[in-house]
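Below you will find the structure I want to go over with you.
We show some of the complex, not the whole, and keep each chain where it was.
Labels run A and B following the written order; every chain starts at residue 1.
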Amino acid sequence: MQLIIAIIKPAKLADVRDALHEVGCNGLTVTEVKGFGQQRGTEELYRGATVRAEFLPKLRLDIAVNSEQTQGVVEAIQKAASTGNTGDGKVFVLNLEQVLRIRTGETDAQAI
Amino acid sequence: MTTTELAFSLDTFYLLMSATLVMWMAAGFSMLEAGLVRSKNTTEILVKNVMLYSIACVMFMLIGYSLMYGTPDVTSHALQADLFFQMVFVATAMSIISGAVAERMKLISFLIFCVLLTGFLYPIQGSWSWGGGFLEEMEFVDFAGSGIVHMAGAAAALAAVILIGSRAGKYRKDGTINAIPGANMPLATLGTLILWMGWFGFNGGSQLQLSGPDNANAIATVFVNTNASAAAGAIASFVLVRLIWKKADLTMILNGALAGLVAITASPDTPSTGMAIAIGAVAGIIVVLSILGLDRIKLDDPVGAISVHGVVGFYGLMVVPLTNSGANIVSQLAGAGVIFGWMFVTSLVIWGLLKVTLGIRVTGAEEYRGSDISDCGVQAYPEFVANRQD
């Protein structure tokens, strides 16, 4: 099993969710985060002085999947989240040792 | 000092206090609209409201007042008090528009339209009824402006909404309607209560003279009826939405109260208390149905301005003959038609010209990020909006 972490542009959430749905992945957890990378923040003006907004709003999706799904999910995310512009984000994949569904106590594959 | 001189002072003061309450309605519209838009468009709607009031005052002082009233022969109170009182009305008409086109109208086009409406469209039309023009001669009755101010503003708003289209995401492809909740309910409520308060100046001041028992009695009646109609409007809307949806949608209740205020404005001095309650209650029902109906035909009006001021303004004109023996339904219909026609057609032309020249709508990207960033450079609540979209 693997845990896929995707950092995406907030505007792409609906598209990515639909794409995940299509590859049979229905559970995910979303966190509001701020990102810093090649894409630079903007400078805004307030009373003539600058406001540096260095961090950019992004969403982080955490998706637990079975190993055989991993590549399909990563590709689906890439297709749905890409705009071709800097700041589109990253996907990270980690190994999951164990998964548990709290409600039923089911574990691993059953629990995803 | 003679009693005439004293009456002059008293009447002047009465008009100035009334006008101050109407000026205060600028804050009411600002807060109502700021509460009902999303936070990403809040600063921009505040800019629009402050600027439209400022522009309306300057334009009306420089041009509109004399277009509407010529050089009026006022003797019972200070001429300047008359100017001040009439001036604050025009801002109300314009405020109606800012709400209806909120969250997508370009700031600069809006302000250009504001210059034209407050300097020309409104005063020309106003002169027909209040400046001794042909509607007045026809016995068209509109005490404080259900039609002349409110429906007039709504007509211009309707033209704008037709040309500008709905906010992105409001109407889904599958035909269902996507609610876009406003950001701040306490502000919307505060705005409504400010308007409610200011309306005592709006209607109460429109008697124009306080001295003499008849005037004083009339004004007191206006206060009671204005309040009664608003209260009944709120109650009727509450009961209706509660019955339909089992929920007490605050924004509908606020619209109901405002509908009561708009409806009674055409003739607040003639109904009995009971009639004022009835007029307001029906207005509270109409406004809810109208908001639902306009959404059905995809006219996107974030604050319900066209329903509150336009549909209910028309209704207000129509019920005048029920309580006012000086009015008749034919003149009321004719007056309503003339006012609506003039305001709608001229506005459509102006908005249309603006659309093909400067453009009237922000770009899709600007709409997405919010006009606060694109037009104002300042967000309304910079610390709170964690998820500013990029």
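In this text, a contact is a pair of C-beta atoms (placed from the backbone, for glycine too) under 8 Å apart; a residue touches a chain by one contact, two chains touch by 3 or more.
As the structure is a computational prediction, the values presented were derived from the model and not from experiment.
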How would the full complex read if you wrote each label with its copy number?
A x3, B x3
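The criterion applied here is as follows: only the chains that are shown with their structure count from here on.
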Using Cα averages as centroids, what's the distance between chain A and chain B in whole Å?
46
Chain B contacts chain A in the complex at 368, 373, 377-378, 382, 386-390
Over in the complex, which chain A residues touch chain B? Could you list them?
9-11, 32, 44-46, 51, 56-58, 87
